[in-house]
Every structure is written in C-alpha cells, then in structure tokens.
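To start, I am sharing the structure in question, which I have written as structure tokens.
Note that one protein chain is taken out, while the other chains of the complex remain in position.
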Amino acid sequence: MDPDEVEFLGEKSMIEIVPTFNSAPIYFIGGDVGPFRASIPLRVPLWVAVHLKQQQQCKIIPPDWMDLEKLENLKEEEKSNRSFIKMPSEHYIVEAKLILGCAADDIPRTDEIRTIIKDIWDIRKSKLRSSMDQMIKKSAMYAAVDNLTLMEINSIRPLLPHALEQIYRIKSNKRAILNRTQGSVTTPSNATGSFTN
Amino acid sequence: MLPSSSYQPNYFSIEDILATQERTPCKFLQDVPRMGKLNPSAEEKDLKVGTELELPLWLVLDGAAGRQLILAPELPKIYREAYREILKADATAIDLHKFNLYFYELGSYIKHFDRRGDVHNILLHTFTTRFRLIMDLANNADSDPTIQNKLDTLERRLFKDGHNARMKLNTWLLESGIPLKAASMVDNHRKRKRVNEELV
Amino acid sequence: MDEIDIESALNEIENESDDEDEVQISLPEIIQLMEETWLNEKFSPEILPNKMEIVELLLDQITTLETNLKKLNNSDFKKGLYQMEVDRLRFLISSYLRKRLEKIEIFCTAILEQEKLRSQQGKDNYLSQNELQFAQEYDQSIKDNFESVMRFCPGIIETQIISPNIHSMVFLKSKENIDGIVIDDGNDDNDLIDLTTGAQVLIGYKSISNLVKNGDVHLI
C-alpha cells in the first residue's frame, strides 16, 4: 500500500475547525457536516478541514495531543519503554503532516512540534527495525502489533511479510513434492492448487 | 504472481525457469542409448552408465525422480561442507551472487537430495543472518549501490521491493504534495525514444 | 440554486432503503464497510466474495449527487467539497475493482474451477456475473493464444494452474474475541493464539481466511 493511500484513510479523522463563514450543513454521502457558524467551532473530517483551510475559510484547532508538553512526555515514555506505547491517535503521523503542512499559522511553536513528532516517529522506527530483525532470526510466523499505527505497519511492508514468506517457503520445502511430469518442484500451496476452506 | 506479492515460483515464472537452468552435477545410473551428445567431451553415440556430468537442474530433477532412477544427483560444491563452513562463519560477509545467482532457489531444489538436512539448515541460516543486511540496505537511501551486487536473486528482489516502499515513504514524509505521474512503461518508452532521437 | 435538490435526493434514497425489510445500515456505515472491503481485497492473496451490492449502492449515490451537482452554482464553496467526496468514493470503488481484476486475470483458471465447484455445491459465487464473464473471456483468450503458438504440434500443450500463495503474511485487526487460531509456522508444531476485539497481529493468511470472509477480522 502506498503512503498516500494510508493518508486517504487517515483523512477521515475528525478534527475541530473554526469557520470564518456562515452556511447550512453539507449533506455528504458519508454523513452531514455543519451547519457552519462564523467563530463557532465544529468537527469535520480532516480532508474537509484541509480543503477549507486552503481556501482560507477556517482556522484549524490542533488535536489535544498536538501539544508540546504532552508530546515531550510521550517521547520520554516511548524512549524508556522497550515495547511500543499506544499513540494518542491512530493516524498521528498523517494528522501531523497535513495539519502542520497547511495550518502552521494556527498552531503555536510549529517547528518544535514538528521536530518532536519526528523524534517519536524515529524512536519507533528504530524499535521496529530491531523487532523485525528479531522476528526473522527466530523465524516467528506470528507477531502482535497492537500499538503500531497504520502508517508504521505499512512502513514494514513489504519487507517483513515478504521475508517471512520466503522463510516459510524455505522451511516448508522440506515437505515439497517433486512433480515428476514437469521436471520442477512445486511447493505444497501450488501442488494442492486450491483455496482454503 | 501479483505484483504486490513476494516471489512464489509458478509454471510461467521467468525466475524459476532460469533457476532450473543452472547446471548441477550428477552421475548416470544406466546406459542411455543415443544420448551421448549430453556429454560434450565424449564422442560415443550412447551415454554410458557411470558417466559424471553437469546438467541443467530441470533435467537432473526429472532423471532423479520416479520409480526408476536414471541418474543420481550430487551436491554442487557451493552447498558442500567447505562452503557451508564459510557461510556459518559469517554469512553477511559473503558475496552470495558469486556463489550462485539463484543460491536459495537452486538450494531449495537440491536439498531434497541431501537427506541429512545440512543444505536446508544452511539456507535458513544464511537467509535469516543476512536479513539485517538487506533491511539496512533497503532503508538507507544513499547506501553504496555496489553492496546490492552481493545479493542473490531472491535477496535482490526483497531489497528492491523494500527499497521502493521506503523511497515512497520518504517522499511522502518530506514533500507537501506528490505529483501524479506518467505510467512507468509510458515514462520508459518516452525516455528510450528521446535517447534514440539523440543518437540519430 | 439549490441544495434542496441534493437534500431531497439524499432523503429519497434513505427513505427507499427504509422501505426494505433489511437490517438497517446507514450510508456512513456502508462507506466504512467499503473501506474494509477494499483493504481486505488489497491484502488477501486470494479473491474474496464480491461485495457488489455495496459498490452499486454507492455508485447510485454518486450518480444522483453528480446530477444534482450540475445544478449547483459554480461559486458555491460546497460544490468543490461535494465533488471531493465523489472523487474519494470513486477512487475507493475503482481501486477495489482493479485489485479484483488483477487477481482474476492472474489466477483465472484456478478461480474459474473454484467457481464451478461452488455452483455445483449450490454455494454463492465469489465473482459477480460481469466479473465471471470477463474471467471466462480472458481465460479463453490466453488459451487461444497458446493453441495458436502450438498449432504446429497440436495436442501436447500442458500447463500448470497458477494459484495464490495462501501462506502470505497479512496484518489484521480483530473485530471480535476469537479463540484458538492455529499458527502455521511451516513445521508441524502449531501454536494456538486468541484474539481480543481490537487486537492487531501479523499472521499467515491461511490461518484466518475464514475469519476475513465472515467479517470477524479485517486486514490492514
């Protein structure tokens, strides 16, 4: 999956904006948004917020977690923990990129926030690398990835699943069937030629 | 095979056809009339029992199968003990590409002739030990491109897929917008055309 | 003019579905379902049972909305947003259908055999009627090409069927509490695991393919 497809899913996160205009609700297929009253905050999908912000029709209120102090604590906790801690948002990196990208003027200390989110991302990235190496060394065909966000999961794709699939292939070839007529070996999955269930 | 899935040999797979074209040693267990031409160094019409040859894997696999064996396969030297010891000592230092272009694929076929499982174990050991190398290579945008020359075909494919995904992620993290692009074949076609025009 | 039209059009559709005697499911829930369906198809190695009823429902919504959009004044800021939503949904649906076509082509012969078996057993087909027709025509076109290549020596063609790798590793999110999933590690010592609602794991597709199909988990 490409990162812009993960972003596509993350763009459905609801965030708070303050519109600069008045308008009746928008009746999206995916649910009504609005009504819009100038200066009255309301929640809209991220993609709507970004669109309105680009037209300078709203201010974006950063999500609760996008706060320097909270992020500092998060970073410390992530650092001191050997496993992954739960992120305040399933799409923190998408939200950070889009909101900081279009609404820097609405968010105090943007640069520091950007840096610290990048730090957290990097700490988790290096944890991911050593977990991947461990998994491969143990040839483990199962892993819990509970606290990983979708973009993080996607960042170890395709390398980790593909490497495990190759290990599985090397291992299970032990039972491979020599296909005499073709002069080639087929692995069990090919030989059964059928789907599960 | 789906473009997004990892390598899985099938009947039409170019990689599997090339891997099964690799030559591997064997010894004939029977006389084979009219097949003397399989042995380039002899001029007889028939192939004699006891002849030792290196033949393409597809032929060796076929001759070593069935109720009546025509030939007995032998281990290619890269899977024999001396080479296994080198891999056990430090698999990451090895130029696997020089061992064989299809180290894992060839090995996966060959190991069926190795009852003790040594080949199986060395394949698994080599792959799991060298994974870190491939991962670091794939994650590192500006790593030495010559390192990937030391990978076998399977590792190279893993590296390439991993590297492409990493590059896409890096672009996404850094750029504010990702442009829509011409399809890859269209793009290549245009570049080739430009080169041709310049040559003319 | 005239969002009243859009409003009433949307209401009409919602009323229509009210009349039906089915489990009520709202449009936002349907979009959610479409997203899960898209991800499942994207990551499962084999073709999954089609969800054409969702696709068609959403396409109808898009058509209605687009017809009404034409009446909306170009200067209305809402027009752009409506158009964005339409584009988002169209991407979701197209990407889903493309992924299915990709699998249908590559595993064509295997899929057709499975479909035939399902029909014989009185089970629902995985492919939609139109996909099935496409699959048959595609399969035939490849076979015709092979026959033409081999016409110098007819009757000796043999090929092997390409099947999906059901041992692919997939990431999933559980929607239920599920006990006793078997981990297939390529050897014969197989461990069991339990999943709680919301759990995310990396696991071999074969162990959980039935859970994807019955909706207890979805791939991520």
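Letters are used for the chains, namely A, B and C, taken in the order the chains are written, and counting of residues starts over at 1 for each.
Note that in this section a contact is a pair of C-beta atoms (placed from the backbone, for glycine too) under 8 Å apart; a residue touches a chain by one contact, two chains touch by 3 or more.
Operating definition for what follows: contacts and distances are computed from a predicted model.
Not shown: a single chain whose UniProt protein name, out of "DNA replication complex GINS protein PSF1", "S1 motif domain-containing protein", "Exoribonuclease phosphorolytic domain-containing protein" or "Exosome complex component RRP4", is "DNA replication complex GINS protein PSF1".
Among the displayed chains, contact with the absent chain in the complete complex occurs for A, B, C.
Touch with the chain that is not drawn comes from one residue among C:I93, C:I111, C:L195 or C:I208, which is C:I93. The chain that is not drawn here is touched, among residues C:N130, C:N177 or C:N210, by C:N130.
Within the complete assembly, C:T159 is the residue of C:N73, C:S119 or C:T159 that touches the hidden chain. Chain A meets the missing chain through residues 2, 4-5, 7-8, 54, 181-184. Touching residues on chain C toward the chain that is not drawn are 55-56, 59-60, 63, 80, 83-84, 87-88, 90-91, 93-95, 97-98, 101, 105, 130-131, 133-134, 137-138, 141-142, 144-146, 148-150, 152-153, 156-159. In the full complex, chain B contacts the hidden chain through residues 11-15, 17-18, 21, 30-35, 38, 55-56, 58-59, 62-63, 66, 68, 70, 175-190, 192-193.
Following the convention adopted for this analysis, only the chains that are shown with their structure count from here on.
Chain centres were defined as the mean of their Cα atoms; on that basis the chain farthest from chain C turns out to be B. Mean C-alpha position of chain A lies 34 Å from that of chain B. Residue numbers of chain C whose C-beta contacts span two or more other chains: 42, 160-161, 164-165, 168. Counting partners per residue, chain B has 4, 6, 8, 10-11 as the residues that reach two or more other chains. On chain A, the positions that touch chain B within their shared complex are 2-4, 7, 97, 101, 129, 132-133, 136-137, 139, 154-155, 157-159, 161-163, 165-167, 169-171, 173-174, 176, 178, 180, 182-187, 189-190. Considering their complex, residues 4, 6-11, 16, 20, 58-59, 61-62, 65-66, 104, 108-109, 111-112, 117, 120, 123-124, 127-129, 131-132, 134-135, 138-139, 154, 158, 161-162, 165-166, 168-169, 171-173, 176, 178 of chain B touch chain A.
Of all the residues in chain C, the ones that touch chain B in their complex are 42, 45, 102-103, 106, 159-162, 164-165, 168.
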